[in-house]
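Only one protein chain is missing; all other protein chains are in place.
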Amino acid sequence: MKQEITIEIVDHIDASQVYGELSHPNSGGICVFVGAVREFTQNEQVIALEFETYKAMAIKEMRKIAEEAYAKWNLNRVVMRHAVGNKGVEEPVVVVGASSGHRDACFEACRFLIDTLKDRVPIWKKEIFKNKSVWVSATP
Amino acid sequence: MKQEITIEIVDHIDASQVYGELSHPNSGGICVFVGAVREFTQNEQVIALEFETYKAMAIKEMRKIAEEAYAKWNLNRVVMRHAVGNKGVEEPVVVVGASSGHRDACFEACRFLIDTLKDRVPIWKKEIFKNKSVWVSATP
Amino acid sequence: MEVLLFGIAKDIVGESSFRFDEGDVLPGSVFELKQKLKQSFPELDKLSSLAVAVNSEYAEDEEKLSRGDEIALIPPVSGG
Partner (left out) sequence: MEVLLFGIAKDIVGESSFRFDEGDVLPGSVFELKQKLKQSFPELDKLSSLAVAVNSEYAEDEEKLSRGDEIALIPPVSGG
C-alpha cells in the first residue's frame, strides 16, 4: 500500500518514480516540482553542486512541512525527496509534489512545499566552480 | 536533440517520460501537472472518461499556447500531451510542463498551460457512469 | 460543403459530419452556418456555447465561408 506522505533523503533521485507515488483514485490533479543543477549561475559556469544535510532534522522538518500542507489543502498524497552528495549539471537534486481532487490545491501545495523546504530544511549546497567553491547564501 | 516544444495527442500517456523531455542544462526548475481520472465526481462513481478530439486543430491550439507561454516567461522547454480514447480511474489523461532557470517561471507557465488548454483546445470528455454518460460542460 | 462534428454536436446530429446538399443555399458566413444548423437541430441552441473553426482555427461570426474550407462545429470543450 502506498503511503500518504513520502519523505526521503537519498543519494540519487529518479524523477520519473514520483508520478506513481502521487497517483490516487481521488486525485484529478498531480503537481510536481523538480529542482536540478543549472550550468550557469550569475554567468559563472558551475561544475557541480555538493549537498550536505543534517539528516535526522531534515527528515523531521520535511515531515512537518508535509503535514502543514495537509492541514492547509485537501490533499491525497505528498512526496518530498532531496538528494545529497555531488550532483552534476542537469541532475535532479529535489523532487516535491502533491496530488488532490482538483488542480488548485496541488499547485498551491507544491509551491508551498518547495518554498518552505528551501526556507528551513537543514540542507546546505556548495557551488563548485573551476577555481573556487562557495556555500550558497552563507554570507550577506 | 530534444525539441524546445513537444506537443502530442496520444492513445496512452506515460507520465514518467516528461522529466527527461523537460530537463535542460539551464533549467534549475521543472514544473509538471498531470491530470488523471477521478473515481468520484459530485458523489457519483465514474467508470471511465472517454476523450475525443479534433486532432489537427487541437495540435495547432496547443502549439499556440506553448508559444504564448514562451513569450510570457523565460522557458527552456515546454511539453503538452493529451490522451484520447477510454481512460479508467487513476489513468493520466493530460501532462503539461515547463522548465526554466528559476522556479517562478516554470510554476506560472505550467499553470497557464493547463488552464488555457482546458479553456480552448478542442478536446471533449464524456463521463461514463454506471447507468448513463454525460458530455462534460456541454449544457449550462 | 461539409461540417465536421464532435462531442455532443455529433450526438445531436447523429453523424460525425453534416453535408449541405447540392441544391441547398450554402451559408456565406460563420453566423449563417450556425443559424442554419440551429434551425435544423434545435438541440444545438441549448449548448453552453457553440463555436466554429474554419481551416482548424477558431472563426468569428463575420468570417466568410468558401466551398473548399475545412469547417468544424466546436461545442463546449472539456479537455484535461
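Labels A, B and C are assigned to the chains in the order they are written; within every chain, residues are numbered from 1.
The definition used in the following text is that a residue touches a chain if its C-beta (ideal position, glycine included) is under 8 Å from a C-beta of that chain, and two chains touch if they have at least 3 such contacts.
Predicted model, so just to flag it, every value in this text is computed and none were measured.
S.K.: Which shown chains does the chain we cannot see touch?
M.R.: Across the whole assembly, the hidden chain touches A.
S.K.: Given the full complex, what residues of chain A touch the hidden partner chain?
M.R.: The missing chain touches chain A at positions 35, 51-54, 56-58, 60, 82, 93-94, 114, 117-126, 135-140.
We take it that only the chains that are shown with their structure count from here on.
S.K.: Which chain has its C-alpha centroid farthest away from the centroid of chain C?
M.R.: A
S.K.: Just curious, how far off is chain C from chain A if you go by their C-alpha centres, in Å?
M.R.: From the centre of chain A to the centre of chain C is 48 Å.
S.K.: Where in chain B do residues touch at least two different other chains?
M.R.: 35, 114
S.K.: Taking each residue of chain C in turn, which ones touch at least two of the other chains?
M.R.: Residues of chain C never touch two or more of the other chains.
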